[in-house]
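Missing here: one protein chain of the complex. Every other protein chain is in place.
We call the chains A, B, C, D and E, going by the order they appear; numbering starts again at 1 in every chain.
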C-alpha cells in the first residue's frame, strides 16, 4: 500500500492520467456546520425559503468546485459537467447539513471537487453568521460516494479494498 | 441580533469597512482530519520529518489563505502580512491536527483566511491519501482566537456576546 | 488632451500612482438589461423577493468587482472596502436596471470596479435567462458618479473638462 | 416555459450536461462603446493601425473569455478552441464596435464566452480613455448567432422558439 | 514563414484549433538557476533530501503549469493529464537544474505549460533564497522536446523546419 501522490523518492506528484479512458464520473460529499440554536434560527428566518445565506453558500460552493484544481496542488484541472449544493436544517444537532454532487466526463475522479464544494459552502455560512456566533464548528466533511473510472463505484461504509 | 452580511431586505451584502481604522489583525484556526491508523502511518512515514505530504498541504493552505476573497463571496480582498500552517500527529484519535495563523494590518478581521487555510490544508491531505483511504473525515474546523479591530480580542471558549 | 494609459510611444501603460495619497474613493455605475416582457415576468416571478436570479447576479457582480484588476489589463490591484449591487424592475422598458457602488481607501479610483460589477451582473442575468430569450440586450452601462482623489468629484451630466 | 438555471424550488443550479454529446459550438457577439467624437479621434490616432488601445482591449477580451466560468456562477468551465475580438470605428455613432467569436468542441454552448469577451473589451476601452471622457456608454451588448448543440443554430432576428 | 499568432493585419490572435484531432501531447522543458556556491549549499542542506525549497518550487511549478492559459494571452485553456518538475544539483555551474514535463490529450501542444512550470519553479527558488543572494540568475529556459499533434515530434538540436 502506498500513497498514489508520492513518487519513489517521497516527492509529491500529479498522477499521470493520460492513458485513462473518458468515463462519466460522479462524487457526492457531505458537510455539516454546527452552531448555537439562536444562530440557526437567524439563518433560517433570514434565509428561507430562498434567501441569501443559502443562495450565497450554494453559489460559493459551486464556484469553488470549479476552482478545485487551483486550490489542491496535485488535482488535475478538469471540466465539470455538473455541480450541485443542497442544504438541510438539522435542529437536533443545531446544524446546517450540506450535500454536494460533482460530475465530469473525463479521466479523473471528482471526489475533491465535491469535497471542496462542501468545505467552501460551510466556510461561507460561517462567514455570514460569524458576527453573531464565532463558536460555530465545521464538522464531518466526508465523501458519500463516487462512481465511474477504472476503480469502480464506492460507497461510504462499504467494505473498501 | 442580526446577521451583519444581510441588508434589511435579506440580501447578502459586503460590509462597508471604509471608515474602519487600520489595525494589526490576527486569527488562529484549528482543523483535524481523521483517518485509519495505517493511513496515518503511511503519511507519517512518507511525510516526515519534512516530506511532501505536509509540505504540499502547508503550501496549499498558505496559498488558499491568499485566495479567501476569491472563494467566500462577501469577504474583502485584503493583503495578508503573514500566514502559517502547522501540523501535529494525534495518534489517539488517529488524526492529523492543523493549526493556522493569518495576520493583516487593515480594516477587516482575518478569521476567514485562517479557517480557509485550515480547510484547504485538510482537503489536500485528503487528496494525497484518498487512494488508500476514502473514509477519512475532515472534522472540527473552528476558530481558536482573533485579535485586533474594534470588536477586540476573542478566544474560543470565552463568554462571547 | 492625451490618453493617460498611453506613453509617448503609444504603448499601453499602467499609471504610476505611488506618490498619490490614500483617500476614500467611491464610484457608482448603472447598467440595464432589456428583454421580452414574458422573460421579465419569469425572472420576477422566480426571482422575487429574494430569489436566486437576483442573488446570483448580485453575488457575481460583487465577486467580479474584486477581480477587476485580473480582467482589465492596466487596472491596479487594490483592496475594496465595499461593493454593492442593487436591482430595479423597469416594466416600461421591459428591463432590469442595475445600480452598483464600489469603495476603497487608496491611491486610485474605483470606476472600473463599479462598471465591472454592473457588466458581470448583467451577463449573469443573461446567462440565467438565455434558454428562454436569446434576444436580450445589455444596454447602457455607464458611470453615475465618482468621488475622492485629486481630480475630485464627478457626476454624470455635469460639465466635465 | 421556465428558466433552465432554476430548480423546482427556485434555487440557482448548474445545468447537468454530462449526457450531452461533444459537438463544435460557436457563438458570435456584438458590443458598442459610444464616446465623444474627440475621444474617438484620440483613440483612433493613438491606436491605429495596430496600436495599444485596441491591442489591449483585444487581449483583455480574449483572456476574459477564458475566464467566463470564473465570473458567471452557473457557467461550466470549458476549454475554448478559439476566441477572436475585432473592432470597427463607427463615426456616425461616434463609437467603437466590437465583434467577438468563441468556439469550443464540447457539451455546452459558448454564448457567455462571446458576450464576456465583448463586455471586457468594452470595459478596457473605457478604462484606457476614461481620463479624457467619463461619459462614455457601453451600449448594446448582445448575441449575434450561435451554432452547434442539440438546440441547433440560432441567428439574431430570426423567429426563435 | 509567418507568425502563427498574427492575423493578416498584424493583430495577435488565438489559433483556432477546433478542427484538430485529440491526440496525446507531451512537452519537456529545461531551466537553470545559477547562484553563489554558498547559496547552493544552503539550499541543498536545508532542502534535501525532501525539504521544502524543492518541495515548494516543485509545487509552484506544477500549479503554474495549470495556470498557463491565465498567464500567456493566446494560450488555450486546456486540461493537463500530467505535470512533473524535477531538480538536479549542478555543482560545476553552481546551479539548480530544472526538468519539467507536461502532458495532455487534446488539440494543442503543451510546450508553454512545460516552459511555464520551469520558469515558475526557478522564480520560486529565487524567492526562497533571495534574502541571502540577490545576484542569482535564471538562465537557459528552453524546450527539450515535444510529441503528438499533426506537426509531429520535435527534439531540441534536431534539424527543424
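One rule holds in what follows: contacts are C-beta pairs under 8 Å (C-beta built on N, C-alpha and C of every residue); 3 or more make two chains touch, one makes a residue touch a chain.
Computed from a predicted structure; not experimentally measured.
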Missing chain: touched chains present in the view: B, C, D, E
Hidden-chain contact residue, picked from the options C:26, C:39, C:56 or C:79: C:79
Residue ranges of subunit E at the interface with the undisplayed chain: 1-6, 10-12, 38, 42-43, 46-47, 51-53, 55-56, 59-60, 63-64, 67, 70-75, 111-112, 115-116, 119-120, 122-124, 126-132, 134-143, 146, 154, 156, 160
Subunit B residues that touch the omitted chain in the full complex: 24, 49-50, 54-55, 58-59, 62-63, 66-67, 79-84, 103-105
Touching residues on subunit D - with respect to the absent chain: 50-52, 55-56, 59-60, 63
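The criterion applied here is as follows: only the chains that are shown with their structure count from here on.
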Chains touching both subunit D and subunit E: A
Most remote chain, CA-based centroid, reference being subunit B: D
Of B-E and A-E, whichever chain pair has more C-beta contact pairs: A-E
Reference interface D-E: repeating pair among A-D, A-C or C-D with over half of contacts shared: A-D
Euclidean distance of C-alpha centroids - subunit B vs subunit C, Å: 32
Where subunit B and subunit D are represented by their mean Cα positions, the distance between them in whole Å: 37
Centroid spacing, where centroids are CA-atom means, of subunit A and subunit B in whole angstrom: 16
Shared-contact residues (touching 2 or more other chains) in subunit A: 10-12, 50-52, 55-56, 59-60, 63, 67, 70, 73-74, 79
Topology of the chain contact graph, where touching chains are joined (line, ring, star, complete, other): other
